[in-house]
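Shown here: the complex without one of its protein chains, the others still in place.
Chain lettering (A, B and C) follows the sequence in which the chains are written, and residue indices restart at 1 in each chain.
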Amino acid sequence: MQSKMNALVKHKAGPGAAIVSMDIPKLGPHDVLVKVISTAICGTDLHIYSWNKWAVSRMKSPVVMGHEMSGIIVKTGSAVRNWYEGDYVTMECHITCGQCYQCRTGQGHICRDYSILGVDFDGCFAEYVRVPETNLWAIDQQIPPEVACLQDPVGNAVLATASSDIGGKTVMVTGCGSIGLFAVGVARVLGAAKIYAVDVIDYRLNIAEQMGSTRAINPLRQNPVEEVLLDTEGDGVDVAVEMSGSEQCLHYGLQTVKNGGRLALLGLPEENVSLDLTNEVIFKGITLAGITGREIFATWYKTSALLKSILDVRQVITHKMKLEEYEDAFRIVQSGQCGKVILYP
Amino acid sequence: MQSKMNALVKHKAGPGAAIVSMDIPKLGPHDVLVKVISTAICGTDLHIYSWNKWAVSRMKSPVVMGHEMSGIIVKTGSAVRNWYEGDYVTMECHITCGQCYQCRTGQGHICRDYSILGVDFDGCFAEYVRVPETNLWAIDQQIPPEVACLQDPVGNAVLATASSDIGGKTVMVTGCGSIGLFAVGVARVLGAAKIYAVDVIDYRLNIAEQMGSTRAINPLRQNPVEEVLLDTEGDGVDVAVEMSGSEQCLHYGLQTVKNGGRLALLGLPEENVSLDLTNEVIFKGITLAGITGREIFATWYKTSALLKSILDVRQVITHKMKLEEYEDAFRIVQSGQCGKVILYP
Amino acid sequence: MQSKMNALVKHKAGPGAAIVSMDIPKLGPHDVLVKVISTAICGTDLHIYSWNKWAVSRMKSPVVMGHEMSGIIVKTGSAVRNWYEGDYVTMECHITCGQCYQCRTGQGHICRDYSILGVDFDGCFAEYVRVPETNLWAIDQQIPPEVACLQDPVGNAVLATASSDIGGKTVMVTGCGSIGLFAVGVARVLGAAKIYAVDVIDYRLNIAEQMGSTRAINPLRQNPVEEVLLDTEGDGVDVAVEMSGSEQCLHYGLQTVKNGGRLALLGLPEENVSLDLTNEVIFKGITLAGITGREIFATWYKTSALLKSILDVRQVITHKMKLEEYEDAFRIVQSGQCGKVILYP
Partner (left out) sequence: MQSKMNALVKHKAGPGAAIVSMDIPKLGPHDVLVKVISTAICGTDLHIYSWNKWAVSRMKSPVVMGHEMSGIIVKTGSAVRNWYEGDYVTMECHITCGQCYQCRTGQGHICRDYSILGVDFDGCFAEYVRVPETNLWAIDQQIPPEVACLQDPVGNAVLATASSDIGGKTVMVTGCGSIGLFAVGVARVLGAAKIYAVDVIDYRLNIAEQMGSTRAINPLRQNPVEEVLLDTEGDGVDVAVEMSGSEQCLHYGLQTVKNGGRLALLGLPEENVSLDLTNEVIFKGITLAGITGREIFATWYKTSALLKSILDVRQVITHKMKLEEYEDAFRIVQSGQCGKVILYP
């Protein structure tokens, strides 16, 4: 086997990244080495690439970027017992501490002290990636690599959308980036009676309709609150899923959810938001649920089962590029005129 | 308006029933009179018709049979405020006491002291039926009368099937009478990854496949437990829905549900059943949920929304007959070579 | 029976109220007349009395104030069947519409269109009050009138505190007005392992300790976030119950609740609040639940059962006065140097 590989590395404090030739990772006893077939760009990668406030406070360079991938195990550490060369896998990118209250009660996805592959450790925008065996997830052969590498963000959408009962219910998804688009698809296959998709970019709304939204609303042209209340005879929606991080969308959700309904929050506002807690939350008796990551591995089981049976997310994949084309790729992600962008190393 | 109507009446203790000409019902202040368009035969009606043990212990004749119907309001009682002549409606057939713990805590469907239209009071196998206003449910014009009259039994299936999360999960339905067939359809539209339908009658299994089962198993030819365990790599199913009342099917469910899974029980065994509680239930950590009726009106909202959007139950309707053909109709129901039998008065 | 009665009436737009002699209420067919024994002052009454922004926007005078009471039925309307003269009762003060989605699905406490006794209709700061029969709640003879009239606000505390599992968990209550004090007591009898009570008024913290808080923290002297994190080895609390309406307390709760924990919101902020949703809610995976009113009647059953068995709220009652002393009474409530103030008409 070769000893060097190419990788997309956040090489310095500041915007940008660079393709670097580096040693293939060494394995600890509980690690495996995965030959990467397909990767995908996440919003987090864009934050790191463009060097936003969060990245400045969190990242130490150099680090290989990327945390969404599919590939084949080519080597296993000395103590690995349940994984083998040739296994087709993807990975959970959160490395949990295993010792905190959350980890010891089945809530590792909200571990008090976790690290992230591609942020705190070298990630998968590379020919090879080292993965701790506890983070591996086996993929069924029928799932193509471009879909397999999306189980992490589809899992975000599954956790946000499916954590309340939505069969026969009305759902609003605000923010139709790729996770929002997955959320529309999840709501569709889990039996939502009506799905309102909200975004300011028509390109994304078109994909939302392909994913199964019953109505796509662009706030630049229509008021989502008025439209949805009209369409639901004043009842509002049972569940709102906030995927944009926009304060405006948060208010759309709060003002549209019916009394007793539920608002799942996954989109990350960059600034504080201002809420009329009394009228938007308390008198309505609604519930706001902060959602981060994916349950390890309850969400993975559910996501895998959906992808193998009834959930088709291929419409969300709008661009497939080579890893070397990363500058174009990040430009496209930045523009918002895309769904999911796949990178092949 | 005419003063007499025809009705199918359980006229005496013993098997059978008779078409009788009788007065159109008088209304109390909180009643409405509905002109019946479509009705359907329920298993309960067969019990009454064939005069089984339960019927002997419960029924006092004469009573107009039938409790599944759709129709149009033609008259409203003096105190009725929210319903009008011309409204297209169906009904909840349980008349609840309103005073017990269950009724006062939103669990009227398991009221301690309820009566049933078509059992304790005159029902809807007739040209007209009197319905208390609190039992009415408005139907959307787009739902045809043959489907509208099925909201009661579809609601049974919704309550049994949707009371646990089944998105991306595996489900087994034992007993493919009409409620079992509805359950298959509900599991399908709520995103079950795999649905095993089990029945000894191939006619029904064929309909189950049309409703969305991923596999139909006839225990006369294959052992459901072995087949399902093989197909799920030993995991078993997340949810079993028992719709047959057969002790054998109960064991299929218990032995097929995975540790921590759930078994919904709606089918009514006529005799005591014998369980290995230690190994079939306790060591597996599973939950058994007795299901009866439909939540009033949470299940109705969900059922209505599903029927208006993504749940198509028309394949289950196998026979449409005139009320006068009731003898043939009950013979067909008795044979099991049918789905749902519609009767038009 | 006399034909006139004294009542404390919000008689004009503006601060204050007046004792007025007026006709004893006439009954509709579904009403009863209750001779009031004991009433209590709620925060809402203070808003009306002091004529705050909410009161200005909501109230139409004149109206008899008050909605917390206990008394004896002295007359029943012509259609009342299940209540009798001499019954010892209290009341749910929300008159629900009965027609909306919430009302028809067992969530009447968040009815889309409810009215309130003592706000929209004449209330109970009077010798007699008219109550719709559906709002009555029977009281056990062993409960004294001063406690019986508190079932409404104790119910608020029960709904807020007991809507998540708190047995063996850690709980923080911010805001020790009377509902906060009840919440401390509820957490105590439901088995919370640790209860932190937070308020700026030491008078109230002293009562909190009598009600069972394991630690009382005055933010004027100590930082609640630091103290609680220290005391829980960095874990934080499982449940925070916000009863103050103060934005500062909201942040105490958000920053103290452990990842995956729950924050119940009942205190009503008068202005918008500013939240760091990303770090205070989403990355922590916590849930915020808006709480208003009491489940009708699930919360009433639970509250009654607790008051009859293990929950003693008498320490919260700090003042007992005659209705005519209302000016002193409201002055005391305004000062915050009190628990619950009882008024006898």
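The criterion applied here is as follows: contacts are C-beta pairs under 8 Å (C-beta built on N, C-alpha and C of every residue); 3 or more make two chains touch, one makes a residue touch a chain.
Predicted model, so just to flag it, every value in this text is computed and none were measured.
Asks: For the chain omitted from this view, which of the shown chains does it touch?
Replies: Spelled out, the missing chain touches these shown chains: A, B, C.
Asks: For the chain not shown, which residue from B:Cys42, B:Cys93 or B:Leu265 touches it across the whole complex?
Replies: B:Leu265
Asks: Which residue from C:Gly16, C:Pro29 or C:Gly168 sits in contact with the chain not drawn here?
Replies: Per the contact definition at the top, the residue touching the missing chain is C:Gly168.
Asks: Could you pull out which residues of chain C are in touch with the chain that's been left out?
Replies: Touch set of chain C with respect to the missing chain: 158, 162, 165, 167-170, 186, 189-191, 193-194, 214, 301-303, 305-306, 308-310.
Asks: Which parts of chain A are in contact with the chain that was left out?
Replies: For chain A, the residues touching the absent chain are 82, 99, 101, 104-107, 295, 297-298, 301.
Asks: Touching the missing chain, which residues of chain B?
Replies: 101-102, 107, 109-112, 234-235, 245, 250, 258-260, 265-266, 268-270, 272-278, 281-293
Everything that follows uses one rule, which is that only the chains that are shown with their structure count from here on.
Asks: In terms of C-beta pairs in contact, which two chains are most connected?
Replies: Greatest count of contact pairs is found between chains A-C.
Asks: Taking each chain's centre as the mean of its CA atoms, how far is chain A from chain C in angstrom?
Replies: 42
Asks: Let me have the rounded angstrom distance from the C-alpha centre of chain B over to the C-alpha centre of chain C, please.
Replies: 42
Asks: What positions in chain C touch 2 or more of the other chains?
Replies: Each of 101, 107 in chain C touches at least two other chains.
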